[in-house]
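A protein chain is absent from this complex, but the other protein chains hold their places.
After this line comes chain A, so read on.
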Amino acid sequence: MPGTVQSIERAAAVLRLLAAAPDGLGVADLGNALGLAKTTVHGILRTLHQVGFVEQDHSGAHYHLSDAFGRLGETYLDSNELRSRAINWADSLASRSGEVVRVGRLVEGKLVVVHHVFRPDDSDQDLDVGTTLPPHACALGKAVLAFDTSGAARPAKLEAYTTRTIVDPARLADELAAVRTKGWAGECEEYIVEMASIAAPIRGLGGLVVGAVGMTGRIERICDSRLRHRPDLISMVRATAEAIGRDLREDS
């Protein structure tokens, strides 16, 4: 049987002490209280700071619990921050693939578009940031639903948008299991006739899926003649999701 993880026990102890100290505590206070070396405490605090559980006061000498720690059930990454982090990579995906690119995340059971890059053909297009998509009928939605544990993956009724939309919960569950295995999600004409999409999950710190990035285009450009999603586009989408995730994990 695997043992317990010591650093998590220590982190939990640090959190308890901070929760009980309204004015915050310094590295030395915590080290003395727990019998730990300063460098150890410092490492724990740095990690807790990075994941957003603790904050430093202005002078940097004292740490206290963050507001976000009290609201852990809420999403930890601001949608506008996600757009800021994704923008370079989403642009690059659009110019490489020649298709529309979107970044989305799940909010109250809906897939909300947080970023939209036009198809690079200079035709008239409207930004649709802030609009919602039905998660079970688009690749972005499936890419996040597959990793959702909040229950949004089990919507009461799966509405049909085309004859290809998945409306059977059991089939959707199978599809999402397949997404988890493959690491990407696809869709052909399940939302709009003659359109198809590919998306991949964006993983932030600790592997948490914070949203998805994907492309949408005419079916003949996204899929081959047997309606299989083109492998070159799949790898572009996955590399894009990986690049955004790497940025998020490296310097948050």
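FYI, contacts are C-beta pairs under 8 Å (C-beta built on N, C-alpha and C of every residue); 3 or more make two chains touch, one makes a residue touch a chain; residues count from 1.
Here is the rule we use: contacts and distances are computed from a predicted model.
Missing chain, UniProt protein name: "Glycerol kinase", from among "Amino acid ABC transporter", "Carbon-monoxide dehydrogenase small subunit", "Iron-sulfur cluster-binding protein" or "Glycerol kinase". Considering A:7, A:39 or A:84, the position touching the chain not shown turns out to be A:84 (whole complex).
Residue in contact with the omitted chain (choice from A:31, A:120, A:169 or A:183): A:120. The set of chain A residues touching the chain not shown comprises 58, 78-81, 83-84, 87-88, 91-92, 94-96, 116-118, 120-122, 125-127, 129.
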